[in-house]
Each structure stands twice: as C-alpha cells, then as structure tokens.
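These notes concern the structure reproduced below.
For this depiction, one protein chain was excluded, whereas all remaining protein chains were kept in their positions.
Up next is subunit A:
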Amino acid sequence: MMLREKKLEKLLIRLKNETDILGEIYDLMRDDIYRYIYSIAKSKEMAQDLTHDTFIQIYKNIHLYKENGHPKAWIITISRNITYMSFRKHNREQVVDYEIDDVDEGMKDIHDKMMIRVLLDKLSVEEREIIILHVEEGLTFKEISEIMEMKLTTVLNKYHRSLKKLKKSLEE
C-alpha cells in the first residue's frame, strides 16, 4: 500500500470520531476526485459541484468504511455513484457525450491539453473511466472491475482497446 493510501486510510478512520479531519481528506483528494468526475462529465462546473457532494457523502457515510487497504477505491466508488445519480436525476445523459466544440470559455484551459482533448473526444465514458482510474489514479484493474461492476477481463480488454484508440487518434 502506497504512503498516500496509508495516510488516507488513517484519516478516514479518524473521521469516524473527528469531523474536522474532513478538511485534511479534502486537501489530499479533491483534485483526484475532480479529475475523475471531469473525465466522466466533461463539465468543469458539474465536476466542481459533484466533487463537493462527494465529500459530503464521505462525511455522512463514513461509518460504512471498513479498513481494507483500498481507501481510494472506496472514495472513487462514492464519487462515481454521485455522478451517475446526478445524470439520472437531471436527465443529462445527452450532456455526457456532447461535442468538445460546445465547451464554454471557462473550460478552455483544460481543452488546450491535447491528450485530455483526444481522451474526451474519442473514448466512451466507460473507456475514459478505466484509463483515468488506472493511469492517473493508480487503481488496480481488480479495483476498477469492482468499482465499475465489470468482469476483470472486460476491464482489461476495454483498457487495451482504449490505448489503441488513443494511439491511432494521435497518429492521425
């Protein structure tokens, strides 16, 4: 278990009795959660709001956390549930796959990054999630298969295909 994960696990355990600890967890994890939600939602504002909501849910449901060496996977699961729940609630499925051209001015800083642009443009939501969770968040394929409720082989094959798609797009 990485040092950062160990620290996160300790903080989550302390949160059960010390509410102020949430601020420390927020500082440690907010960018990771934001990037992950952004990769699904493709909306800066939505990602910011859902990141905030994720930490509220962590606080509310901390009694459900069991010390198991996978604190990040637990938090990612919460943020994923919140994001998809939000899509269902606001019937925003269409927004999930909107074109990059429709992006407002406020998001240009992110879309100036070539790889992120290709990733958002060329990959499906599931493919983006797998790539971000493995490459950026460092989760194992097994953890990802549990979070996304997919067979391990499905995750592995989607990951493999996604990298191929990215490679092809970058070479075009």
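Simple rule for what comes next: a residue touches a chain if its C-beta (ideal position, glycine included) is under 8 Å from a C-beta of that chain, and two chains touch if they have at least 3 such contacts; residues count from 1.
FYI, contacts and distances are computed from a predicted model.
Set against the options "Putrescine/spermidine ABC transporter permease", "Peptidase YpeB-like protein", "PepSY domain-containing protein" or "Isoquinoline 1-oxidoreductase, alpha subunit", the UniProt name belonging to the omitted chain is "PepSY domain-containing protein".
Here one chain is not drawn; of A:L8, A:I40, A:A73 or A:I132, the residue touching it is A:I132. If you put the hidden chain back, the residue from A:L11, A:I62, A:I75 or A:L139 that touches it is A:I62.
The chain not shown here touches subunit A at positions 19-20, 22-23, 26-27, 30-31, 34-35, 38, 47-48, 51-52, 55-56, 59-64, 110, 113-116, 119, 131-132, 135-136, 141, 151-153, 156-157, 159-160, 163-164, 166-167, 170-171.
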